[in-house]
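The other protein chains are all here in position, but one chain of the complex has been omitted.
This part shows subunit A:
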């Protein structure tokens, strides 16, 4: 049972917590307050901060706001005395006072509750939803939002005459805190509601938010926080985020868990078609997916990447003989376009929406009755959250169908379904605070009231992610903000923040403050280029056509696309965007010109890699499943046969070992291993292995990585080298590759440079937005690469490089996971010397040439490209 009937709790207790006006309102709607909603009221009464763990559809938002609404209704104290029934208007809150503004009497209770959401749109929707109970109960509560879109006049008014409840984002909070009047604005604050906390804390935005909370605890010690979160692996850890951390110890908010949601019904699509060996599009299953959409009222179809969404959407429309209303939603589409889809969805006008993680969060929609997840689930918590999107009625089971796109994904889907049945969570542990975010915060602090280093250091350490921040790191960050923190201290006179006689830091001039305001925030988007549709050039032959010809400019804007994707294209290449196949015509400044191509298939499949790698937890379960051949029976026959064949032909990897196969094929020699550690860690491993193989004179030519395996190929006969003792696999995979080899690679790694660029931008070294003329982002990208090269060579321990290094451990390079794996498998490598490719190796090999390899800009690649042109010209 999910909902809690009023009578199952002693009526006196409910009355005690909930004033009559509220009980009447619940009753008028035919609702009863849920147990967790009452629990939060109780925590509020006890002056405790609390973390509410609840699935979608559990009335989480209302639960978060109930304490606020009750307190602001002026009935809290009456209710506390158990006099709820007679209390209407009886007790004036002592904090309220009235002043005359000349025109009217205005209440100046000050800001009572601050609500923070990861999504601007969510803040706006929540504000709208809150208006309903407030109006229906006739509560004297003013609710306002503040986002990047809020007009300047309203922002100013909000600071002078704050509403009771302000709904905003972490970035806007940082901005508010950096103003002189922050102490005035926040002094009265009683409650903070943090929505979708599980999503916020996994990123640098969470770091920024935690530092903002630390400020608020200082300004308003009386404030209590309520965190709203989906189910996570370690609720107690997450609950630390909500309360100030005492030095040297750990403190947590109380955890309230909403129970009772019906377990979801999750199935794997048992396809009638032949299961592909590789790929991520699941094209084989499209007719079946279409059937599912047709049979249900409203279906959400989740995929892992933007380009997959594009392709799937296009394919579905091609077979849409019934003209079902199917829409597309992903982060690169124009905002207006996205809002339109969301509105149509809310109004129940759509039968299906193909979407990416862009819809992982957000307001609940009406009647989604099925979630289809195409491709790899990646993690059990992530999948559960997605499935929860279909949970429009809390007490009804959500329904979901998983559609694996290849054989490995079948294994992943199978273990994900088991994990969901056990309600096993695999959200990542709380991160430790990034130094680049701290730098931004320090500049923000100096923009407001001046601060003393000792005091700010103590304050920052109350934020959970920074609880164990070393004083030296803090001092380095302050030094960086002031003068850049270079060993060659040449910039004293250009310092951005300066100390006064009392040792208090403040900004050196108003321009610094202005620049901070313009650049606040931690979301460094992939450099995006605008995509415009133009008419094709005559002929449009593409490749050799060159782009010097005249093309129509200023066509219709289709959306935005990652610069990295465009960098991989040649003029004339076709790809799918905005639901159609387009041809790349030209790149002018930050605009990509494309024309409509009438091709059925795009030339560039562009999987672009999902943002999230396979979770360590699911990987472990996949390894266990492989190791337990009795469990294979539950898998589809095709997969069962595939694994049996592998066992017969080579070997199925055991749980703790690393299976390495070597075999010749098409003139090259291959080495393939199966670490199951996700694409990012495999990519890094590939880079480092090829370096080592090069040194061993195995002459590697390239590698390809997917979520499960890594294949390296080259000229040298690896099987022979291993047999002759010239190549020792234990030495090749030794954890010491994370020493010098890693250092040498980082020197030139494009991924590391991207990581550094983000740190440079977040820390404020490089501005994204300028007061005067806008410098193009492409220029910014290039110059951070140059800065990286120079800084690494001349001051390798600089605080920004340390920040980038910390990011590399978990980010694009996934070094930590790679390190854990290398340690785990050390001395446990099983080598199979084969005559030809094994069944398990086929999927990885099929991806060669399809997956773009993050190789480094080496002479070999350039020489190869040059030779290719020669071949083309001479044959």
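For the reader, a short list of remarks on this structure follows.
Here is the rule we use: contacts are C-beta pairs under 8 Å (C-beta built on N, C-alpha and C of every residue); 3 or more make two chains touch, one makes a residue touch a chain; residues count from 1.
Keep this in mind: contacts and distances are computed from a predicted model.
Matching "NADPH-dependent 2,4-dienoyl-CoA reductase, sulfur reductase", "ATP synthase subunit a", "Porin" or "Phosphoesterase" against the UniProt entry of the left-out chain gives the name "Phosphoesterase". Touching the chain that is not shown, out of A:121, A:424 or A:766: A:766 (per the contact rule at the top).
The chain omitted from view is touched by exactly one of A:53, A:127, A:512 or A:709, namely A:512.
Touch with the chain that is not drawn comes from one residue among A:571, A:672 or A:718, which is A:571.
In the full complex, the hidden chain is touched by subunit A at residues 483-484, 486, 488, 490-491, 494, 496, 511-512, 515, 544, 546-548, 567-571, 587, 702, 765-767, 779, 782-783, 786-787, 789-791, 793-795, 798, 849, 851-855, 857-859, 861-866, 869.
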